[in-house]
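A quick write-up on the structure given underneath.
The other protein chains are all here in position, but one chain of the complex has been omitted.
Read from first to last, the chains carry the letters A, B and C; within each, the first residue is number 1.
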């Protein structure tokens, strides 16, 4: 931490700053220039941040120089971790496809989508039982009944399931039915939920908030990690910008940036980023080319009848094209497509 | 709803659209132009929205023409409602000041802030016991102990309390200790929480999400209203933009826009919008001038020692200036300052 | 400037940094902490910025601590300047209303709008002859013929004219016909144009770019100031955000922020921020309440027939309401309404 004193500050102001720093257990080094005095501070930056010296009138600026997260940082663990989800890896050596219906509607619809997904190269099955919807009048998911369908289909097709949890009170029951818990974009800063999924012993898929910075996203992951769970996979799913022609703006730079900041694997969700089927394939390719450790996509056998987000679900030719890409692109990135478990 | 057919669409495509509309209980009117056919649809737009006709290849565009929210709309209740909070009104005839510490730290600090707030014109006391913080290493609030302090101070100074709830499981205990429940910006789309506060019989202060549109914000309010609770006050607290010199960008146009769209009262939070003390007064004035029904501001007797957001807390001269503004500006807007209850 | 060395950096790295700093005429002060070495730099920050030390692998971060603009800064001139426009002041003692048609269409339309504007309290006349339009198929303004109409009406009603210039080649002819030159939002970083208006000896109204930061805006003003023209008035006209219900998001915090950063006066354009008539009045009030030195609004006698932006033009009752506000609000801010010149 570097503290830049205001031009008018005198010796007593500097002494006050030093006193605050030392009271918080830090060490201060003073540099006096012609116009400015600068105080360098050494110590636990997370503790020092709490003293908020920027409020002192004699302080012009406080510059943080270390990251505010720790367990999820590159400093804590260099390189990229591999997270195992029911026996399927998500990490630096593979491209892992997670696919399935946006929402679980019926056993038949879920099974059909799972089989399509597996055939296209998916090793993990997605499917929502609890759906956070902007409108209270929209389909909210089947809840527990949906979890049961998902678990049965997962067992039948041999694809560990990934599903969203929206309330801390549901974490245990969701963990009983699925191999990986998803925290959605709207809940990225639902800290109660983050702490709950941190304590349950299942890997977590943490989607980026609609306008979360990389740092806020990693801080959300740190909430989970602090409870002892480091099996966290991040998911870039597009951010909100002024452009309305696409549902969200996929920020592919998140992939190399997160790689530089954290050891957590990161995957890309081209379906929710685009909001329309014809963009899913180019965005999926772009995600892999940017270095993503996997993809999560919506698949539905009858998108026109889907209860949620049918417009972006892959089917038929669009799914076949994705399958073809997954046969060629991972090798270009020095990876292999993560193989499905035996059915 | 208006459905614009793609240029290539033929009679059978139009017939398919009509069949979908009628199956959902709607009525269709066809207009054939030289290049385009347009299908106007009449019926419950919330039901019709669920059929997602935009996915049909023969449909170029679907245009919604009624609002997707109902109970909180101007159509449901014209004008602006008045919400009573422990006997204090928030509505079109008054400017109501809610003030107090960002976080409850100690009984002494809370009492001192409450007295300062009341003297400046506040009729309601704010104070956080559960603090959603970006960093897991930051002060998270005193929880139940904080609620107890808040309730005691509230009774002592005669100011009903407003406090944040961050988990559906805490709604009952928070409702026992406070007159109004606040749902924070990060939880605006925590639908489980919205439904819980909708069922508890206390007025709700619903902050706008960091990048919520007006429509999404009103849909969040609709979640609360659907559970039978229409005592909802909206709070504009700044949105996230590219500008980083201020903590958030206060969107004062939200005040007249929400007024045109909904009957819910709306107040402004200049403290969290600005993030710095010297901006609080100009933004507070701007909020009142835009037509806000009240303000919520941070007050702290010793901001330099505050555990949360001290940089934006009012004290001394800055608070006196706000008090002076509240003596003159409400009259300009044809309102009165909402009076505190007898102590 | 403060240079934070990377953790791995050794003495030779520090020596390299010092050599670069001294070669650029700066002075370096080294602070060695346990984990980090920090180099404080004193000298002309604009020159030092050019050496871009952040590129050195041994440098973790470079922190600028002084503003990159100079002539328009508070350091150069404390307080707020008053800019005289054809005898009418824009500055800290007044609220100045600039009003008139968005575009000059005919002599009659311009004269009618000017009279309406003057009656409502305007001392300066706006009116566009060169209209930058998103579409090449939209009305582009009358050009020189429009300038002549504007100049005639200006003389007839006794209101100095403000008009936009969009090309450096037009600066002289526009300056012959108008008292103040406007640089529009889309041209805020048209540096050739900024330099041209800096050399012509007329006050300049510089609108904020659609996504300009405060600092970029002041840097654009610095381009003008560098050519010897310090008669610059800034105009906040709304920024682009994700919210599409309003045309732009009026950032009222720009008023106190610019006040703290610069001595240039700042006015607010509620018409272009809102894009709809019913928002103009609340946003105009909010602008004055935030401390703006004036307003610029669109007025048209027949908005439904206006060739540009009729939806936001004031007329009849909406204009009368603005006039009423201008009779009362300036006093609240310790100002007077700038009086029109004798007709």
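Note that in this section a contact is a pair of C-beta atoms (placed from the backbone, for glycine too) under 8 Å apart; a residue touches a chain by one contact, two chains touch by 3 or more.
Predicted model only: the values in this text are computed from it and were never measured.
Asker: So one chain is hidden, and I want to know which residue out of B:19, B:63, B:155 or B:331 touches that hidden chain in the complete assembly.
Answerer: Answer from the full complex: B:63 touches the omitted chain.
Asker: Kindly note down the residues of chain A that lie in touch with the hidden chain.
Answerer: The list for chain A reads 211, 213-215, 239, 241-246, 249-253, 255-257, 260, 273-274, 278-279, 282-283, 285-291, 328-329, 332.
Asker: Provide the residue numbers of chain C that touch the chain removed from this figure.
Answerer: Given the touch definition above, chain C has residues 46-47, 49-50, 52, 54-56, 68-69, 132-140, 166-169, 186-187, 189-192, 210-211, 216, 219, 222-223, 226, 240, 303-304, 306-307, 310-311 touching the missing chain.
Asker: Please output the residues of chain B touching the missing chain, sorted low to high.
Answerer: Interface residues of chain B facing the absent chain: 2, 4, 27, 29-36, 38, 40-42, 60-61, 63, 65, 240-242, 244.
Methods note: only the chains that are shown with their structure count from here on.
Asker: Measuring from the mean of all protein Cα atoms shown, which chain centre lies nearest?
Answerer: Smallest offset from the overall C-alpha mean is found for B.
Asker: Taking each chain's centre as the mean of its C-alpha atoms, give the chain farthest from chain A.
Answerer: C
Asker: Copies chain A, chain C: same or different interface, half of numbers shared as the threshold?
Answerer: Same: when the shared numbers are divided by all numbers used, the fraction is over half.
Asker: Cα centroid separation between chain A and chain B, in whole Å?
Answerer: Comparing mean C-alpha positions, chain B is 27 Å from chain A.
Asker: Taking the mean of the C-alpha atoms as each chain's centre, how many Å separate chain A from chain C?
Answerer: It comes to 40 Å between the two C-alpha centres.
Asker: Quick one: which residues in chain B touch 2 or more of the other chains?
Answerer: In chain B, the residues touching two or more other chains are 211.
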